[in-house]
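With one protein chain removed, the remaining protein chains of the complex are shown where they sit.
As written, the chains take the letters A and B, and residue 1 is the first residue of each chain.
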Amino acid sequence: MIPLSWYLILSGLLFLIGLLAVLIRKNSIGILMGIELILNAANINLLAFWRYLYANSGDHRGQMFVIVVFVVAAAEAAVGLAMIISAYRRKNTIVANEINELKG
Amino acid sequence: MSPQQFFFIITAVVILVSALMTVITRKMMHSALWFVLALLGVAVIFALLEASFFAVVQVLVYVGAIAILIIFSVMLTRKAMEDTGSQVNKTWVISLLIVNLTAIGGFLAFRSWEVLGTFPTALMAEHYDIGELGMALIDPERFALPFEVTSILLLAALVGAIYIAFQRKEGKK
Partner (left out) sequence: MNTFNYPLIIWLLPVPPLLAFALIVLLINKSKKASHWTALGGAGLSFIGAMVVFIKAIGTSALAKNPIGSSLNWLPTGNTWLKIGTAVDPLSAITLFFVAWTILMIFIYSVGYHNYGQPKGDNDHPGLPPQGAVISEHGHSHRVPSIEPMYSRFFALISLFAFAMYMLVVSDNLLTLYIGWEVMGLCSYLLIGFWYAKDSVRKAAVKAFITTRIGDVFMLLGIAGLYSITGTLNFHEIFSNPLIMKGLTETISPVFGLSWAGLIGLLVFIGTVGKSAQFPLHVWLPDAMEGPTPVSAMIHAATMVSAGVYLSLRFFPLISAGWQPGEALTPTMTVVAVIGAFTALFAASIAIAQNDIKRVLAYSTISQLGYMVAAIGIGAYTAAAFHLFTHAFFKALLFLGSGSVIHGMEHGSLHIGEHIDAQDMRNMGGLGKKMPVTFWTFVVGGLALSGFPLITAGFWSKDEILSGAFNSAHMAIFVVLAISALLTAIYTARQLTMVFLSVPRTESASHASENKTVMTVPLAVLAFFAICAGWVGIPQEFPLLGKISSGWLQGFLDSMLPFKGEAAGHSLIPLMTSLGVSLGGLLIGWLIYRRYKEANQVDPLRLGLGPVYSLLQNKYWIDEFYSLAFIRPAYWFAEKVSYEFIDKKLIDGILHGIARIGLWLGKILRFGLDLPVVNGAGDGIATGTKKSGKLFSRLQNGKVQHYMGLAVLLLVITGMIVIYLAAAF
């Protein structure tokens, strides 16, 4: 049997790699991929907890949350890519660090 | 080690390696493909968790839609960035450090949590039904509201994405 901790470690590591992608990648799309990895890690986490703790109690909250996360991830990917395209059209670059109009 | 554990480990390694490659790969296209592999791995994990519905949804939505979207964008913006040169920010050391810190922090915070050692109990038949989830989704006392709200969110995202990406042919470009 697989202890819960394995799933949690997996999701944790995945989260960290996604975080690394967010912080390191120059390409904006790469950053977006990192965000998707993070969300996936969250999903694994949620489902693991649901399965191990709540699956037999008829409590579908974990699953619900996962559905919501799916939806949000999709929406956000769509909108984010749209924005990247739009910014690319404007500034002709997709390097995140070059889009610093909000510089203080 | 039981076969499940073995299987799990393989899948986990695949996921993590593909994720890492996503981060590191120089060429953007390769990075996207590695990303897809990672997502597929996650689907396998969902299956392992006996959340078969979600495994399917994962493949459909993530791999089928989001990853495709990403590949499309990569292809659209290929001219913007050369695939040579470093793909990584010059602040990668500090970021690595931060990530490490987070790891350590998380580890320290949760290592003595007693929940971590639990094993799954066998699923009972009535809860193995996907219909249950469907009923839960549209039950007003349970999850009908979040369901509706997420659909509105999707609608908003749809509209917004179209609006943002829309190119006006006349006037300004």
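We take it that a residue touches a chain if its C-beta (ideal position, glycine included) is under 8 Å from a C-beta of that chain, and two chains touch if they have at least 3 such contacts.
Please read these numbers as outputs of a predicted model, since none were measured by experiment.
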Exercise. Which residue among B:V14, B:A47, B:A65 or B:I98 touches the omitted chain?
Worked result: B:I98
Seminar exercise, completed: Residues on chain A facing the left-out chain by the touch rule are 19, 22-24, 31, 96-97, 99-104
For this session: Write the list of chain B residues that the hidden chain touches.
Result: 89, 91, 94-95, 98-99, 101-102, 105, 108-109
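Throughout what follows, only the chains that are shown with their structure count from here on.
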Seminar exercise, completed: Expressed in whole Å, how far the mean CA point of chain A lies from that of chain B is 5
Problem set entry | For the chain A and chain B complex, residues of the former touching the latter | 1-8, 10, 12-14, 16-21, 23-27, 29-30, 32-34, 36-37, 40, 43-44, 47-48, 50-53, 55-56, 58, 60, 63-64, 66-68, 70-79, 81-86, 88-89, 92-95, 97
Problem set entry | chain A-facing residues of chain B, complex | 2, 4-5, 8, 12, 15-16, 19-20, 22-23, 28, 31-32, 35, 38-39, 42, 45-46, 48-51, 54, 57-58, 61-62, 65-66, 69-70, 72-74, 76-77, 80-81, 86-89, 91-92, 95-96, 98-99, 102-103, 106, 110, 115-121, 123-124, 127, 132-133, 136-137, 142-143, 146-147, 150, 153-154, 156-158, 160-162, 164-165, 167
